[in-house]
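Note that this complex is displayed minus one protein chain, with the remaining chains in position.
Here is subunit A:
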Amino acid sequence: MLKPLILSAVLLPAAVLVPALADDAPLTVVSWGGDFAAMQDAALAQPFAAATGRKLRFVDTDDPAGLVKAQVEAGNVTADVASVGQGAAMRLCAEGDVEPIDPATLPPAPDGTPAAADFMPGTLGECFVPTDIYSTVIAYDASALDPAPQTAADFFDLQRFPGRRGLGRTPQFTLELALIADGVPAGQVYEVLATEAGVERALARLDGIRDQIVWWDAGAQPIQLLADAEVAMAHAYNGRVYKAAELDGLPLAILWDAQLYEVEGWVIPKGAPLAEQAHEFVAFSTAAEAQLRSAAILPYGPPRLSAQAMLADAGTGLAPHLPTAPANMANALFVAPEFWADHETELRERFTAWLGQD
């Protein structure tokens, strides 16, 4: 009965945040909060404010794309820039909720390569400029597993690597991991998954470890499960594993085989009150130098090839922890937003039905 209130709850903050359109009104940035927004503030927003005098105001939400959609549909847009995943950006773009961004307005690479050629192929969108690449990886308790797991297939090997497994309760990532572990080359995963037999094959692989799986919903949970020794291995986001291992001192390690990487970036909502300044900020914050500044704070990969090369040359301690490090990309899968836009509902129903079997 309370479900419709969610709608009101989404729209209400929009009504409260009445923009003050003075000349020095701050640019409103919708982002994910936490360490991620703090990184964006330090690496992108503050240098932008120093360079242009335009301050930025961050609004935290766990669903920026939903917020943008609700604001545009309600005709009361207060967000100027939003940080969303590539799949959500494609959907918003095709539904006319965000503005096109001309790649010619983005700064070229330091060596003069135009921006359109500098971003990793397939990452730049019509309305979307990538800011970082993050990855879903297999994290394991290095103190408990000896020898360490080497491939995705080891995740499904309960004989050699006993202990429970943590997986996100979502078909996305889970089905891909199962197929790669079953021997499907990363390049063919989506071709296989588009067929009925492919879905069966992925679920059959998961059936093998089914009663050992602990399902998680929020990104913080797999780290907690690993820290409590509830699971021996878990699918987790690489930035969180890095933070837990390097900064909090937990004995966690990352298995980069079959990493599933995705692109995060900026969109500008249609009707943004400061659209012109928003375009300026997007151009400023996706330059190679800006991407290096972000990668120095959180281990998310820079989507520009020039920035990746500069990082490798600089030889900083962070470089091998990035999803884009060449050694980590060996058997990586680019999570295809088009595929999930097409098949998400169907596969989620299928997956939920599979989960519900007793």
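We adopt the following convention: a contact is a pair of C-beta atoms (placed from the backbone, for glycine too) under 8 Å apart; a residue touches a chain by one contact, two chains touch by 3 or more; residues count from 1.
Simple rule for what comes next: contacts and distances are computed from a predicted model.
In the listed set "Putative spermidine/putrescine transport system permease protein", "Transcriptional regulator PadR-like family protein", "Multisubunit sodium/proton antiporter, MrpC subunit" or "Ring-1,2-phenylacetyl-CoA epoxidase subunit PaaD", the entry agreeing with the UniProt name of the missing subunit chain is "Putative spermidine/putrescine transport system permease protein". Within the full complex, the residue among A:33, A:66 or A:219 touching the omitted chain is A:66.
When the whole complex is considered, the residue among A:209, A:309 or A:341 that touches the unshown chain is A:341.
For the chain missing from the display, the contacting residue among A:35, A:157, A:230 or A:280 is A:230, taking the whole complex into account. Residue in contact with the omitted chain (choice from A:51, A:94 or A:330): A:94. Seen across the whole complex, the unshown chain contacts subunit A at 1-8, 63, 66, 69, 90-91, 93-96, 164, 169-170, 194, 213-215, 217, 228-230, 338, 341-346, 348-350, 352-356, 358.
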